[in-house]
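Note that one protein chain is taken out, while the other chains of the complex remain in position.
Going in written order, the chains are labelled A, B and C, and every chain counts its residues from 1.
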Amino acid sequence: MKNTLGTSVTVTLFGESHGREIGAVLSGMAPGVAVDEATIAAALARRRPTVGTGTARREPDAFRVVSGVFHGKTTGAPLCIVIENSDVRDGDYEAWRGLARPGHADYAAYMKYHGFEDYRGGGQFSGRMTAPLVAVGAVAEAALFAKGILLGTHVAEVGGVFDRAFGDFAADFKTLLTAPLGMLDEKAAEKAKAVIAAAADEGDSVGGVLETAVTGLPAGVGEPFFDSVESVLSHGLFSIPAVKGVAFGAGFDFAGMKGSEANDPWRVVNGRPVTLTNKSGGVTGGITNGMPLMFRTVVKPTPSIYKTQQTIDFFKGENADLRLQGRHDPAVVHRARPVADAVTALVLCDLLALRYGTDYLGSAT
Amino acid sequence: MKNTLGTSVTVTLFGESHGREIGAVLSGMAPGVAVDEATIAAALARRRPTVGTGTARREPDAFRVVSGVFHGKTTGAPLCIVIENSDVRDGDYEAWRGLARPGHADYAAYMKYHGFEDYRGGGQFSGRMTAPLVAVGAVAEAALFAKGILLGTHVAEVGGVFDRAFGDFAADFKTLLTAPLGMLDEKAAEKAKAVIAAAADEGDSVGGVLETAVTGLPAGVGEPFFDSVESVLSHGLFSIPAVKGVAFGAGFDFAGMKGSEANDPWRVVNGRPVTLTNKSGGVTGGITNGMPLMFRTVVKPTPSIYKTQQTIDFFKGENADLRLQGRHDPAVVHRARPVADAVTALVLCDLLALRYGTDYLGSAT
Amino acid sequence: MKNTLGTSVTVTLFGESHGREIGAVLSGMAPGVAVDEATIAAALARRRPTVGTGTARREPDAFRVVSGVFHGKTTGAPLCIVIENSDVRDGDYEAWRGLARPGHADYAAYMKYHGFEDYRGGGQFSGRMTAPLVAVGAVAEAALFAKGILLGTHVAEVGGVFDRAFGDFAADFKTLLTAPLGMLDEKAAEKAKAVIAAAADEGDSVGGVLETAVTGLPAGVGEPFFDSVESVLSHGLFSIPAVKGVAFGAGFDFAGMKGSEANDPWRVVNGRPVTLTNKSGGVTGGITNGMPLMFRTVVKPTPSIYKTQQTIDFFKGENADLRLQGRHDPAVVHRARPVADAVTALVLCDLLALRYGTDYLGSAT
Partner (left out) sequence: MKNTLGTSVTVTLFGESHGREIGAVLSGMAPGVAVDEATIAAALARRRPTVGTGTARREPDAFRVVSGVFHGKTTGAPLCIVIENSDVRDGDYEAWRGLARPGHADYAAYMKYHGFEDYRGGGQFSGRMTAPLVAVGAVAEAALFAKGILLGTHVAEVGGVFDRAFGDFAADFKTLLTAPLGMLDEKAAEKAKAVIAAAADEGDSVGGVLETAVTGLPAGVGEPFFDSVESVLSHGLFSIPAVKGVAFGAGFDFAGMKGSEANDPWRVVNGRPVTLTNKSGGVTGGITNGMPLMFRTVVKPTPSIYKTQQTIDFFKGENADLRLQGRHDPAVVHRARPVADAVTALVLCDLLALRYGTDYLGSAT
């Protein structure tokens, strides 16, 4: 499915950066999930650029729930949310037509769409397309929350500045709802802001790492092989623009570990099986084991920078220099944070609905 | 699809570690692809444990092509390969029934399958299940090869020993067909063998990192969002037992980079657009850009170790100590190498068939 | 996929009968297909009730193409069309809440959605949901047309009145673009109108049969088993409200035939293989054989009738009598006609894109 993610609970996107409207269709969500427009608005707000560290494009993200909600709850029918694009400037992009912006999809898109693509603002490749994903993701997060499944993502690293690790999950998730840069450690956030501002001053940008945690997931969800929890989550996460790596639990650190360090010892604690460490990130053999689901996602630096770059004009087949103008984020990792939350929530709703049936997430059970 | 990977070209697995036979069904492969049993046998041989560094279980991997091949070529009908399990010892596993081996799926599987699962040798969670995947993957690799698309995976790191980077791809791919530990640098391989042997002596195991490269892929394959090349490849790669992370191009190193370091400059070289670096790993905006596809996969240390480990008996709900016996690999990263090749080839065949049609990989075009 | 049809070219629906907007997302369509809003409008007009034989609900079907079209052609990105619902009357439906309208989904929906469903006007079960399907179907039909693949559906039978068979396909398809009741024989149409009017006068309704033909399809499309052309087409056609049967070629008449009557003899005519009859309806072994694709679809009588009917109140669990009011069609078979065209076009675009690649239907090939 090229443009639809999921099996039982699915999401379909539509829109382009500079179209009049963009949107997402969430299908298969259980009936009876409370939908609060303020929650959706708050999720969208977390995705918007913070003044001083972000693009000058200002989108109020005015949205409307077009279908699937009746009397404040999901009906079980497809739930469509449409968001208006208001701050659209066609002229910005015509001048670069044919020039492959390094780190962007321009040339790849041209080879796929043969010049018919809507190139304005990256078209459907734009980070703007994550706004409707965040909107429907907020509905999925609310459904999980009502089942005691909580989740959150922090900026574990940005521009060489590291956040502290997750501690008390519930408290940290709450903190992250309003943490400006999505970091748990306020001092690290201050430092990160300075680093981002410095990169912006140089006309450059920085990358970072997101860490996501989910608590309250039942054990026994996922499949041993092709639909392992890692498989389906990474499938979703890699669709987020700029994500280039996904790793669960100890992730790439496993390479330097011994088995005796990598294995999580099991103990019965308060009558419940737990592992004393969580190197596995809550998944063994592709299946949840009841421990918190933990994974990291790397977000590359914004490719739109203001330094002069070498490129080609793929219309003319010749070399060219490119110096971008316009309005761009010197970092997107913190803006990708609610997108990671949204994708995680959507994928987990799908896995849970497959495992426990279509009513599981609704209020009828 | 829980047990089937792909959309146009698909693979379905069956079998368990200690069943009589295991197999895979490859569907949707183009008609007219030459199928050479020696090539399949060679791929299976690369997956078998190397004497001295691997499990004592000895499987000759006797296989038969049950369907889908006629007069030495694919017919276009489902191609099934069945492999016999010969070295099966039921008794080994009964003693541990109910004990959650740390790092293994035992408890997760119990919560999913409620005790009905075939627990012998890990059942369908066993690395043994990758043998039929490698077998049908060899057919996919041959189909790609005939289109000028070459691929290979080396052990970039194992037990703290690092291989050299890919140089001349074609030559390196050839080297890897017979390199004993799947490393390009022979001295590194010697060192790695010693490290693995030392871990084995301690009753422990080591992890590692695989790096895969693919050359000759056309630009313009993949989707901007949910079926990005990264999404579909990671979906497949994370189904390989013990894989806990997947990263494309510069991967997690992007976190510490600036945009000016991360972006790949474009130039016209010999009349063809290329990037001077390949930090993107051949994919931008989810779509191939004509540069080599490059990604890394982390493989955790074999969880089966001989040290005494803390665990629980999930039947009794009480703590227990576990000291494994039996026959296990002190490292599996090199054995996962042909599996990564196979998954990569299968996923790419699927993407290419979707993009260019079902005849593209066959000899009729 | 509960709410998305197709594999390479897909359609996703959203909306309810009495929501503000309804829509459809067409994904995977080739880039470069000309999109003419007048063509879409004409298809929607064919779906609207004809004055005198249809519901009093009047919907102008004002639509907007929200995404996926740039400079008048498809971009290859998801194409979303949104249609406004203007003639919405909430009050009509509250009175019947809890009463299972015979022939409708009320009780089934209640058992699925537990009372959270939007019951106004049938919610997502409404025939109104076929409007966006027709709109995106018009884009698919245009793409096929540009490849020389023509299609059309006539009302072969309604209320006991029979239309003539297809003759000159191209001419008949043209006639059907404006034929008021979708019949090829004008006299039959007059008679049918009278029959429908008489049923309406009695507060009753009538059923009918649609026959669809497609010319110009290449041979060799479809799959031998689970994705036979019949399988995927019927999957789509049975999603049209009120459709209860689908049959290809001679269909249910095969039951009374001998093999010697059922088999289509092959001959070379003008250097091209053709069958002298077309009992198979253009499909043998699940695969197109180059002859016109022909199938029939039965549409049950509109269940909304004005006669008093026996029913239950499923809230109270007791018997009740029901006498519907409101505005309903005495026949929907002719309104289902453009929906059959749309579903046929969408499914064929999917099959062709799978077979020949994603560029096949676009202007880049």
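We take it that a residue touches a chain if its C-beta (ideal position, glycine included) is under 8 Å from a C-beta of that chain, and two chains touch if they have at least 3 such contacts.
Everything numeric in this text was worked out from a predicted model, so none of it was measured.
**Q** From the listed residues A:77, A:140, A:332 or A:345, report the one that touches the chain absent from this view.
**A** Considering the complete complex, A:77 is the one touching the chain left out.
**Q** Who touches the missing chain here, B:75, B:175, B:277 or B:310?
**A** Of the listed residues, the one touching the omitted chain is B:75.
**Q** Kindly state which of the options C:207, C:292 or C:338 is in contact with the chain not pictured.
**A** The one listed residue touching the chain not shown is C:207.
**Q** From the list C:27, C:74, C:153 or C:234, pick the residue that touches the absent chain.
**A** C:234
**Q** By the contact definition given up top, give the residues of subunit C that touch the hidden chain.
**A** So the residues of subunit C touching the unseen chain are 1-5, 7, 13, 100, 102-105, 107-112, 124-125, 129, 157-158, 160, 199, 204-209, 218-228, 230-232, 234-236, 238-239, 241, 243-252, 254-268, 271, 273, 275-276, 279-281, 283-290, 296, 298-305, 307, 309-312, 314, 317-319.
**Q** Go through subunit B and note every residue touching the omitted chain.
**A** Here the touching residues of subunit B are 1-4, 7-8, 10, 12-16, 19-23, 25, 27-28, 31-32, 64, 66-68, 70, 73-80, 82, 112-114, 116-118, 123-124, 359, 362-364.
**Q** Determine and list the subunit A residues touching the chain excluded from the picture.
**A** Within subunit A, the residues that touch the unshown chain are 7-8, 77, 224, 354-358, 360.
Keep in mind that, in the parts below, only the chains that are shown with their structure count from here on.
**Q** Report back the single chain whose CA centre is most distant from the CA centre of subunit B.
**A** Measuring from the centre of subunit B, the most distant chain centre belongs to C.
**Q** If you average the CA atoms of subunit A and of subunit C, how far apart do the two points sit, in angstrom?
**A** 37
**Q** At what distance in angstrom does the C-alpha mean of subunit B lie from that of subunit A?
**A** Chain centroid spacing, subunit A to subunit B, equals 27 Å.
**Q** Measuring from the mean C-alpha position of subunit B to the mean C-alpha position of subunit C, what distance in angstrom results?
**A** The computed centroid separation for subunit B versus subunit C comes out at 45 Å.
**Q** Among the residues of subunit B, pick out those that touch two or more other chains and give their numbers.
**A** Residues 7, 224.
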